[in-house]
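Notes follow once the structure below has been shown.
In this view, the complex is presented without one of its protein chains, the others remaining in place.
Showing subunit A:
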Amino acid sequence: MGNKQTIFTAQQLDAYQDCTYFTRKEILRLFDRYRDLAPQLVPLDYTSHPDVKLPYELIGSMPELKDNPFRQRIAEVFSEDGEGNMTLDDFLDMFSVLSEMAPRDLKAFYAFKIYDFNDDDFLCKSDLEKTLNKLTRNELTEDEVRMVCEKVIDEADLDNDGRLSLEDFQQMIVRAPDFLR
């Protein structure tokens, strides 16, 4: 349709459309966003799958993420090397999951990974404390933080092992009225 573009082949675009929740136009727009972060690094031709990564500093400075307390975690979770350096694939992946089209289950899965700071597949107290401190910018006292974390575990921990597993988390989060994105 319409405007010609030479960044991707038609097959690539189709594949991306199959793999994300985006339309063709959105993918191209996202590519523009990606490229705008570092025009000197990102080539205008992706037909040959160039191996380009943008460092976390660039990703984290996007307006969408700039003010997000979890930006580093988000970048880490979605990047393939786990350090926040993103290829275009990772980039598309991230926005696909964060887009409003993505189903709750998928979002819950990634949300869990984002909150799981130490990557042990469980949300334990240290994770919760970190989350809380990021959310409140360390403005709660230590006692308060501890109490909130205890409450959280108490509320959501179904199998009672003192930490939240993915199931616990999903069980809790999909019922939240605010959990949209």
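Methods note: a contact is a pair of C-beta atoms (placed from the backbone, for glycine too) under 8 Å apart; a residue touches a chain by one contact, two chains touch by 3 or more; residues count from 1.
The working rule: contacts and distances are computed from a predicted model.
**Q** Leaving aside the chains you can see, what is the UniProt protein name of the one that's missing? Options: "Transmembrane channel-like protein", "Auxin-responsive protein", "Tubulin delta chain" or "Complex I intermediate-associated protein 30, mitochondrial".
**A** "Transmembrane channel-like protein"
**Q** What subunit A residues would touch the chain not displayed?
**A** 1, 14-15, 17-21, 23-26, 63-64, 66-70, 80, 82, 87, 89-90, 92-93, 96, 98, 102-103, 105-106, 109-111, 115, 117-122, 124-132, 135-137, 139-140, 144, 146-148, 150-163, 169, 172-173, 175-181
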